[in-house]
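Shown here: the complex without one of its protein chains, the others still in place.
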Amino acid sequence: MAQSPAITLTTDFGTTDGYAGAVKGVLLSRAPGVPLIDLAHDVAPFDRVGAFLLLRTAVRHFPVGTVHLVVVDPGVGTARRGLVVRAQGQTLVGPDSGILPALFPAAEVRAWALKPARFAGAAPTFHGRDVFAPVAAALALGEAPENLADPVQDAERLALPAASRVGNLAKGEVIHVDRFGNLVSNLAARALDNSAHVSISVDRKPVKFAATFGDVKPGETVAYWGSGGLLEIAVRDGNARERFGGLGVAVEIVKYA
Amino acid sequence: MAQSPAITLTTDFGTTDGYAGAVKGVLLSRAPGVPLIDLAHDVAPFDRVGAFLLLRTAVRHFPVGTVHLVVVDPGVGTARRGLVVRAQGQTLVGPDSGILPALFPAAEVRAWALKPARFAGAAPTFHGRDVFAPVAAALALGEAPENLADPVQDAERLALPAASRVGNLAKGEVIHVDRFGNLVSNLAARALDNSAHVSISVDRKPVKFAATFGDVKPGETVAYWGSGGLLEIAVRDGNARERFGGLGVAVEIVKYA
Partner (left out) sequence: MAQSPAITLTTDFGTTDGYAGAVKGVLLSRAPGVPLIDLAHDVAPFDRVGAFLLLRTAVRHFPVGTVHLVVVDPGVGTARRGLVVRAQGQTLVGPDSGILPALFPAAEVRAWALKPARFAGAAPTFHGRDVFAPVAAALALGEAPENLADPVQDAERLALPAASRVGNLAKGEVIHVDRFGNLVSNLAARALDNSAHVSISVDRKPVKFAATFGDVKPGETVAYWGSGGLLEIAVRDGNARERFGGLGVAVEIVKYA
């Protein structure tokens, strides 16, 4: 099998402690010639939802065959499995923390649990370096998952806060705040057929729906379908988190015929 | 035309939201084999002056043929053009926000505006991924700007606060504070013939002029010509911003015969 076009890295290690650097050293040593691409090392510690949304935004744009190493691991230092996940031509490697399989529709995901021997001799607090990086490197060189791991059907799937729908009312909440203070909700475009004939509220306050920032005046709030397919709320030239608050704030859509 | 030696990335996306990652995925998919080099993703949101100074410091050191993708965009979500700029062997791509042409003397800059068709179907809030990354990839593979964009003469140019000069007095101000708390002014070395026979004040307080930190004692303030050719002010082993304040603080030079 062909060599991967790249290995990407997503961790909550930060960069100042050298852990991300050690992982890069292992990857470069074991898979020389495969470019390393940083997605993020500043995922908030143990923030599985943040890592999930990041990967949901980024992974699908990489070329087929890319290997994504994802180490955001609330279970570090405890017994939990390592996973390899394949879907849509992408391969992901990391702890069984619910992030990887949740990125894809269940129907098309294939998952493998790393063989226990892979953990033998590994530093218990640094599986990223001793377990997941070597596996990512092997996969990037064309090794078949079957040679490293056993097929599983029961991989954990991260559950985002669920949006609800009753008739023409969809009730959701803010699940992420981006760097610009824009609010990302759990209301998906498909929920309401992407109709523009809607009435939207954030924290019970009505908000204008538009295609983009440019359709409202500076300082005005706008709701729009974000590039990731979820309803987002922004203040043009401002900060929506400061106006409405962040995680958990109610977002509702009423659809009109 | 030859493939570019690299594509650099400068954005205000941060890395935790996955937007920078998505852009990298597009670049890697469309220009496989061209190395991706991060300049910065932590430009302050919409900070055009910060991005301008960053690029002014970095771009000229890259090999001829490098493509620089620059997405710092106060106009995101509004109608504004996309630009390709070529000067001094460097190619830059990004929104028409004034940064790119301002990096070079007007005489030598060639600029093109992306053809409107390039924006068709793009997510209105993510032109970085849907418009500028594909154009950067095409240019990196050797595509001529003429095939993607139309020549323009009216590209916006970012105007920094202007320094003034009356006789032997040059009046400027702090336009940037770096990570070390050093103050970068808008007084250029050429303004006073790089003379060492000068008297300098910051916020009306006299400051010693020297070639470098090593010429003053720890805790003492020093003004010097920075590596970017602008007058900078530092406190040796200390923080000049804490001593004098930041953006807008007055910096003056009097030159003696």
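Each chain carries a letter (A and B) given by its place in the written order, and its residues are counted from 1.
Here is the rule we go by: a residue touches a chain if its C-beta (ideal position, glycine included) is under 8 Å from a C-beta of that chain, and two chains touch if they have at least 3 such contacts.
Source: prediction; values computed, not measured.
K.L.:
Given the contact definition stated above, which residue among B:D42, B:D203 or B:E220 touches the chain not shown here?
P.N.:
Considering all chains, including the one not shown, the answer is B:D42.
K.L.:
For the chain that's not shown, point to the residue among A:Q3, A:S29, A:Q88 or A:N147 touching it.
P.N.:
A:S29
K.L.:
Determine which one of A:D38, A:D96 or A:E252 touches the chain that has been left out.
P.N.:
A:D38
K.L.:
Could you list which residues of chain A touch the chain missing from the display?
P.N.:
Residues in contact with the chain left out: 12-26, 28-29, 32, 35-36, 38, 45, 74, 76-79, 123-126, 129.
K.L.:
Provide the residue numbers of chain B that touch the chain removed from this figure.
P.N.:
Answer for chain B: residues 5-6, 8, 10, 35, 37-44, 50, 53-63, 66, 176, 178-180, 211-214, 224, 226-228, 232, 236-237 touch the chain left out.
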